[in-house]
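Just dropping this structure here.
Of the protein chains in this complex, all but one are displayed in their positions.
Labels run A and B following the written order; every chain starts at residue 1.
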Amino acid sequence: MPFVQIYLPATFTSAQKKTISVSIQESLVAIFNVPEKDYFQVINILSDGHLIHSDSYLDIPHTDQMVYIYITCALSRTKEMKQALYASIAQKIAAGAAVNINDVFIILNEIPWENWSFGQGKAQMIHKSTG
Amino acid sequence: MPFVQIYLPATFTSAQKKTISVSIQESLVAIFNVPEKDYFQVINILSDGHLIHSDSYLDIPHTDQMVYIYITCALSRTKEMKQALYASIAQKIAAGAAVNINDVFIILNEIPWENWSFGQGKAQMIHKSTG
Partner (left out) sequence: MPFVQIYLPATFTSAQKKTISVSIQESLVAIFNVPEKDYFQVINILSDGHLIHSDSYLDIPHTDQMVYIYITCALSRTKEMKQALYASIAQKIAAGAAVNINDVFIILNEIPWENWSFGQGKAQMIHKSTG
């Protein structure tokens, strides 16, 4: 149910990208109760000058090794679950992928269950509540 | 009014990409009553290892020829229209582009009419209701 768009610079290695991907998925499984096989992501590589950021925001400095993570998921998780998700993703990526924890930027875009088709042209989650 | 982000592997031919693009647009026109000329899409090519999926989810197996389709459109279509849209897109792509119907993944992100500018710096749809 989550669909994750990852944006990162061309300097990242395959091993770093793998760690980032897995860190996000493991966090979604552990905290948002996403099934393990519900794993849909794209990694967009940005060449020089195409990943834009300021040097610092909210007293958090940023380097040119930033990672933008745009998670589209179903409604509705609690604030506590969202906080736990951000912490888990950022900590795992920082620990495993040699990315500074300041440079992990995450957004959640929540959409209704009926707005997903996982293949076969069907709306597999249409009877789930989004209330 | 729809804006469609398509993600697919670098192995797809131009003919396949054209069929995928047209299949989505024709389905939006037929089922969501989108005007024919209201046709705005991007196709993002993902190199090896950058389109990530599990081998199977919800008993639907996936290959490395998956297509992710992220449709941003205006509020608010009925559940029945959404179901019909998924079916149409997936069937057309499977029939015309040599993609397995299991591998057509679709998301709808619905936003208000006032959130669109189709050029000239104007909000052309600002007086439409979003129900």
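Before moving on, here are some points about what is shown:
The rule we apply is simple: a contact is a pair of C-beta atoms (placed from the backbone, for glycine too) under 8 Å apart; a residue touches a chain by one contact, two chains touch by 3 or more.
Keep in mind that what you see is a predicted model, and the values were worked out from it rather than measured.
Touch with the chain omitted from the figure is made, among A:1, A:20 or A:51, by A:51.
One of A:18, A:37, A:82 or A:128 touches the chain omitted from the figure, and that residue is A:82.
Even with one chain removed from view, chain B keeps its contact list with that chain: residues 3, 14, 17, 21, 35-45, 72, 109, 111, 114-124, 126. By the touch definition given at the top, chain A reaches the unshown chain through residues 7, 44, 46-47, 49-58, 60, 62, 68, 70, 79, 82-83, 86-91, 101-110.
Note that in this section only the chains that are shown with their structure count from here on.
In this assembly, the C-alpha centroid of chain A lies 21 Å from the C-alpha centroid of chain B.
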